[in-house]
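Have a look at the structure that comes next, please.
All protein chains but one are shown at their positions in the complex.
Order as written gives the chain letters A, B and C; numbering starts at 1 within each chain.
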């Protein structure tokens, strides 16, 4: 349904980069759930550009306003609508290049799809800025999950040729990075990673990377066998994030060269009388349904298409080949900022699946004992 | 919506491996579209087990019966329902192992989700057999696409350590493999690939692989910017195929180590006055919307979880650790059979997106000139 | 979504009157729910024609076969698919009149919509016969509701000019009529009603009527404030029943001439400490949400369009005015048979809304104490 997704909990995203505001409608929440403005602000801050040579110098406060569904810091149970005003828009930078299609961007596809009526300023509806609304809505969901004992964590597994440490082998999740820092398990990788990103930026180029998410505390039995598998649900959401071009669960593409005996996760009785798996190569999902182990997946984020090197392109109105040198403000790498988008959209996707199984009221009153 | 997917064209899948029948309801087709029973039968045959040591010895005719929506070889415009009878079910093989959870399978998650009431015979609703219904329905969609000038092709990019030749660099699609043969661009790879699969099977083990799909003729402008991107739509469907654990478009996970200048596809004016890209690293999709170049993506299919080696597991009713040696009939590799599932579900997913943009009637009357 | 409806529980209907079979897919049921074949058969029997001059002489056994989702009389939690074979089809009767549009029927609209490819035999997908599948699926839902303490009752409030007694004033529901009898509160009205129907039939004409449904035991708080109100949900389903042309809740169209003071239902504390209303003019629904009083609504069923009197019409292929005298087998009144369709679809619609609020598992484990 285009810009609305979800079964029991649904999320509608709207807005253009240089329009009055971007926003989201989150429907299907129980009433009385706490909405912690500080937590949302912290998530917004993780997504926000910082103007430090690593990300665009467009630095807006990204203050989240609730238009509906929240009173006195609690959900009312009706649609929760939030908006973020667009305050720092310099459309002039973009207007110059409007006729020239930016390679790797949606300029051409938008032109064809919207027949010239698209809002092209700043990427319009295709701008990464739109994800700010998703982050705010997903942050609300993440808090609801936390109240149910489900924790979602995302780190930069690899970026600009620098890899992070792997997830702990015991199924535990690392702590969130401190505010203002890259989401990394090993903080020592931050400076080399930033240096590599800056080097790409200094060369007028950009870099991509891999984001890895792990979810702990999700009970077994969530998700559906065919179209609404945990994997389908999360992949659908991840591929809606601009620049994500791949999603893999557990051993992912590594499965291609494994044998079954090396790929299967042996079942064992856990210390607490619950069934566990000795390994987690299936990423916490069997047959599309959560198995109680951490849900683990990775996405690949392509390099920012806006680079400062001269590129070959087309002047679309003139229907002629042309050269393009992009102006304006652009991140040499969006991977660090995308981490919180992936994290919060994962929270939304899993809250939806949990609600299908346990009902709206369980969001507030808790899951039944397994 | 659990076992139903699609916006303008929807597909509902039902059935258990050892129940009376499996089937599908395909809704949203125009009236008067040809339904070619021979083409559907050929697709079913590509999916079917062949009992030659490469796939399970369960060899059912898989004859597709239409219960509704087709008269005299044409769609009526009302829901098209098809069923495939389950004729060759030897539940005895499975009953023995019902208490022991098969690693890598959905036995445990089904038990938790369905509280012991699941149909466990032969994997029940989680069996790969259910995909036969998807193939039949998707084959109908593939024919509709063909009538609109859109062709879908899938080959085994890699399996059991043997890789196929790459897709042609000129955007053309290879011919379909002859009936009874693996879907490969280079037929010379078939015998080495089969030998590698047989070797794994002879060792009581199994292997996985990678399937690559390319779609030619899809007009630019199809798909939606956020949740219903071409990538979200296709990934959602691919991850509903049992054993698929990863999906990537274009350069996919390779983007992680590319720079923007190496990742962007330059736009050029094509010979026919249409905009093309000089390369296709974005897999035919920009901003979630088709750009007129071939849509290219790969999935990874994990090794068959049913292996004959002794495995550690749990006796679930007894809540005790146990060993398991699987009996019954199982493919050492399902990748070759999964190719047609991926191909036909891709056809369904794209027909849905095309119908959103052009309407139901366009399925029959053709797309407007670009 | 065309032939699929429902949020947490969804129903897909398929089939043509003279095709191989009609059927339904019911998805979103919990596992382990009892499926009582006798109860379903009894519902099917209430809908079935009896060939006694009151309904069409087409008397098929209407045996329900389960293709999936049921094992050993219990749901498995996966899609429940049922079919009813079409065994007694005499298409010859219809072929004669295919060129002549039957007034009041969907012949013309089907021709336009499906461009001549519709299955016109016996009304095809528009036949009242399709409702048999809805009855079977809804009967399953009705049993689930019964397990949750929710009872659904429908009677013929008026038919052929004869009215039934009103619903009891105390909110209790009457007993179901005995098998083979009209669904009436006052059995003494049956013979006059049948006589009036037969008289219309003997005159080559037909009659309509009003069906009234009451639901007891539905907890307060079910339904959504705007688009998914109890009223929207049930009206959507009722208007999908062929021949239903109106739906009203509580005082319904009578509200037009009431004052607010006569229309409002005063709240009072009930004997059991729950809030009740002194009257029930709002039909158990305030603001789209159930208030714990019986949900009461009425539909109007138009007279059977198939009559034996000569009618003016159009020969569609010839594009010429023409006269039509209908042959074949047709009920002079479908109101008595439609009662069970209304009753079972109501059960489906309410089970869906209950599941949204309480979750899938609650279908089996019961609703939380209020």
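Remarks
Please note the rule applied: a contact is a pair of C-beta atoms (placed from the backbone, for glycine too) under 8 Å apart; a residue touches a chain by one contact, two chains touch by 3 or more.
Everything numeric in this text was worked out from a predicted model, so none of it was measured.
Per the touch definition above, the residue from C:2, C:63 or C:329 contacting the chain not shown is C:2.
Touch with the hidden chain on the side of chain A covers residues 1-4, 7, 10, 12-16, 19-23, 25, 27-28, 31-32, 65-69, 71, 74-79, 81, 83, 113-119, 124-125, 364.
Within the entire complex, the positions of chain B that touch the omitted partner chain are 7-8, 78, 225, 355-362, 365, 368. Counting the whole complex, the residues of chain C in touch with the unshown chain are 1-5, 7, 13, 101, 103-110, 112-113, 125-126, 130, 158-159, 161, 200, 205-210, 220-222, 224-229, 231-233, 235-240, 242, 244-269, 273, 275, 277-278, 282-283, 285-292, 300-307, 309, 311-314, 316, 319-321, 356-357, 370.
Basically, only the chains that are shown with their structure count from here on.
Each chain gets a centre from the mean of its Cα atoms; for chain B and chain C, those two points are 38 Å apart.
For this pair, chain A with chain B, the centres built from the Cα atoms lie 26 Å apart. Residues of chain C found to touch two or more other chains are 7, 78.
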